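All protein chains but one are shown in place.
A, B and C label the chains in the order they appear, each numbered from 1.
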């Protein structure tokens, strides 16, 4: 599809790990191009400096290292949570929502450095290649994308190690030794596990797999209560303390993780067509989703709430499939954002051994009107006889049908 | 709307409690009609014989008492769960799904006894009046419905008691004394609480309100594991033991309740227009929903799964609003049932202090194909290079748009 | 529900015709209130001055007469057409979209004059009462609404005439004599016919019923071509001549009517539960809908276009049912408006004997790229081999299912 000479400079999404280090070298060798590295802190918990040092050692001249945590939560996670987005009833889209930001930065850096291609370390079987590439193409239609895993024959760990050795790529053998048997991905929103024994959906993962949370069993006997405050649908404060998006989310992750909150073990349908087992820890996201729904329950109009619920699966599918940078996502986001003006207020929560309990919700913008809903005398706020007419007219079409002899 | 002489005989949904006993008498007095009582066992946990004795004492000649538990689970709860129906993201529709069956039996009995009207004890502010009456009108378009709470002026407990005394209605003062401060409803699927302090959505209900489940805190330290087996989407066995629908559900309720599973505390939007706080215990339903989704995750095709998820909120809304006996519910049910032929298999579950954990899922009809999803070499089952074309064509429209200068 | 003394001043939607003149008098008599009249020009084609004179004669002190044609097209018709809104596959919502504006003005005038109620002449069987009242309640929740047709017993033409005579209400007997046998409603968007012989859906209306258009048969042998220009989805010019919204629409009505364009004869489902036959003439709307779709076909992204098509029936239902002034309509409108930024360009049209033919469409914002779609050599713009991968991955889930023995 492309000839080697096409590429003069390639921006690589570089983690500093073995795979992307091999890719770095392989790109230079295969395409004779200069490689620019881009390493981002999305809250995955790794040090970034080692990546810089490693890139320098490998002779990279342009090294981009960026802390994108606030941008990630504020401009990607927050908008997505406004939709209460959940994929296939369970998955909180932790990996999916990080990819568009990385795609955007890769393209930005390509523009800035005059690179003619980008490269990533995602495999040809997964969703991430789609998310990276759809984003890149949407943002810079003429960009070239190199996905070494779809091209090369270094298809086993052993071959990678051999390549590293041959090409003098620094390998952290200590790290390689204690490597998890799972393929993992992490950012401020979640950590995920795939592969290995998880490929048997009847198998239960061992406790040691999980890294961010204790088990419900191991969680403290004493639960923890706090108040989460929202403005226009986004969480802004814990127990009254205003926090920046990333700081708040990090704190919720710690709180949730300490109480065994946010573990998921599921089988999902990948966009590329196969089913895949994934385990996820999303402590903060689990808390925010539960709290947001509680606050929306008193501040959203019913018509809006139901419309949101009906649109949500479609929206979640867009994010999952990699269409963040698409006009239809932007179109749906306009509707979702338009629904959030009054989603302001507090939710009182309790975390206890894997549970997120809503203890109460309140808002200056509440639509909960106890004077109408009350079982007590409502002093005329609601005329019960109206209900008879309401029912009669709603029943009319079915009465006519029944009269015509139809049976349901 | 109707004149008294219209009604010769009225079928009353009769619980045996104070309210419907007063209604029984009030109907006779107000309309000069004969009252037929109908009392059903839907698993609410009350003895039915006292209702019979009380009705006899009040001079009722035609008394219908029926055990509808199996029919309720098999023909109403099972079909609804096939849709993974959840209202407003949380509510499992425990009350909503019982009403259509009661409506149907009221109409059947009206046909059988030659009654010209039915009556119920639901208030004019709630959803249940709508569900009873839409059902009745759809099944028998010429039926008359009497809803005393929308007509009379006995709008407080005191007035009801006074009426009972005046009219010599037997009141169980012991029961009345220890009456819950909440309005409650129960059947095999759930028990609900409304009213009282719950009308303040910031207030947390006291532990003693909950009747079916222990709190997560009070649940045993030792969790419980078992295997739930499904055939065509319906649960049929626990740990390999085949059980009738109602027996199985009852057992799941006990298991769940013992481990603090299935409590909900939420604010919902009623069909009649106001928001209302409700607390629910749905132990069995919570387990079945979680297990069903796990089984569907390996047995449903992606296209079907996503379509189901998009249709679900609409389906749930139909049930909630009282449209079980509607042609559009039947139409949607046809699609949902058509999706369940292969939802067969086992789900291994663990209950622990409020959590329902899926430990594993397996099926002879699984679509999970580890030879394709694997991170290991797949021996050519999947050609990674196909992904490049897949992405390219999916990106094409966005590339054209970007080339035309559009920004998303 | 209300006692007479509650109303001091009532704003009446007043046409100047017999019905609303009787209502005017009846309101004064029944409620002892002052009546403020509001008469609007929405393009229905009636003179407004006679209404003023008649109101003065009847002693009305506050008379509001307003030309709302530009506001109607710009702020109601344009936004609705951006959605390509069609109710039940056919109806262009001509009556539905006028009601929210009238409701708004009634409420505005009530606020301005200190009136405590509004009144309208819509019957208790139709959709218009719902549209007026939902709008009024949404805009001013404490407003009272008087709908005489639901209250009084003047249920026949004869009784109305007798009441008019008794109460000295000026009746234009000449007009009454040549009154159409149909119930009609008109504004700049359409004219409608209901009732009379139309209540037999097998019956074909006589040619003389139609008032705005000639029949296809009677239309000229020579068709008419012109170019309609759109900016952000709204029509702004005919043959290059910029026109105000109402002027443009009026011109399209004339063009369409002259060529037999825009007649509809259908049975629709009313919100209040029954089916109803309606005939409509919507010449301009028919042209704009066809032209807009043609322009969207080259300027909208596929994802956006399909999402719009899926949301449209819901949007149209909202308008039809009277929920213009609802938060869910506003939410959907945000999405629809967000889709229209690039719907700019020209459509060349031909009207001929009932047909609207699209002859061509062009836009500076076109996404139609002949270099890709071409059957000729595309110089590498599109790599046909990408299609193989695209198909392979899209087929993967179905292949796995077939391999598992499933048959579709």
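The criterion applied here is as follows: a residue touches a chain if its C-beta (ideal position, glycine included) is under 8 Å from a C-beta of that chain, and two chains touch if they have at least 3 such contacts.
This one's a predicted model, so the numbers in the text were calculated from it and none came from an experiment.
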**Report entry** Of C:6, C:90 or C:207, the one touching the omitted chain in the full complex
**Finding:** C:90
Query - Hidden partner chain, touching residue among C:48, C:65, C:161 or C:398 - result: C:398
Report task. Can you work out which residue in A:199, A:301 or A:378 touches the chain that's missing from view? Result -> A:301
Query raised in the report: If you put the missing chain back, which residues of subunit C would it touch?
Result: 1, 84, 88-90, 123-125, 129-130, 133-134, 137-142, 147, 149-151, 155-156, 183, 194-196, 199-204, 216-217, 223, 265-270, 272-277, 293-294, 297-298, 302, 305-306, 309-310, 313-314, 317, 325-327, 329-330, 348, 352-355, 357-362, 366-370, 372-375, 377, 382, 384-388, 390-391, 394-395, 398-403, 406, 408
Report summary line: Had the left-out chain been drawn, it would touch subunit B at residues 1, 269, 272-274, 301, 303-304, 306-307, 314, 323, 326-328, 330-332, 334-335, 337-339, 383, 393-397, 400
Query raised in the report: Residue-wise, where is subunit A in contact with the chain that is not depicted?
Result: 301-303, 342, 365-367, 369, 372, 382-383, 385-390, 392-394, 396-398, 400-401, 403-404, 406
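Definition applied: only the chains that are shown with their structure count from here on.
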Requested in this report: Compare the CA centroid of subunit B with every other chain's and tell me the farthest one.
Outcome: C
Query raised in the report: Over half of the interface residue numbers used by both subunit A and subunit B, so same, or under half, so different?
Result: same
Query raised in the report: subunit A to subunit C: how many Å between their CA centres?
Result: 42
Query raised in the report: Distance from the CA centroid of subunit B to that of subunit C, rounded to the nearest Å?
Result: 40
Report summary line: Averaging C-alpha coordinates per chain, one finds the centres of subunit A and subunit B separated by a number of Å equal to 32
Query raised in the report: Do you know which subunit B residues sit against two or more other chains?
Result: 302, 366-367, 369, 372, 382, 385-388, 390, 394, 398, 400-401, 403, 406
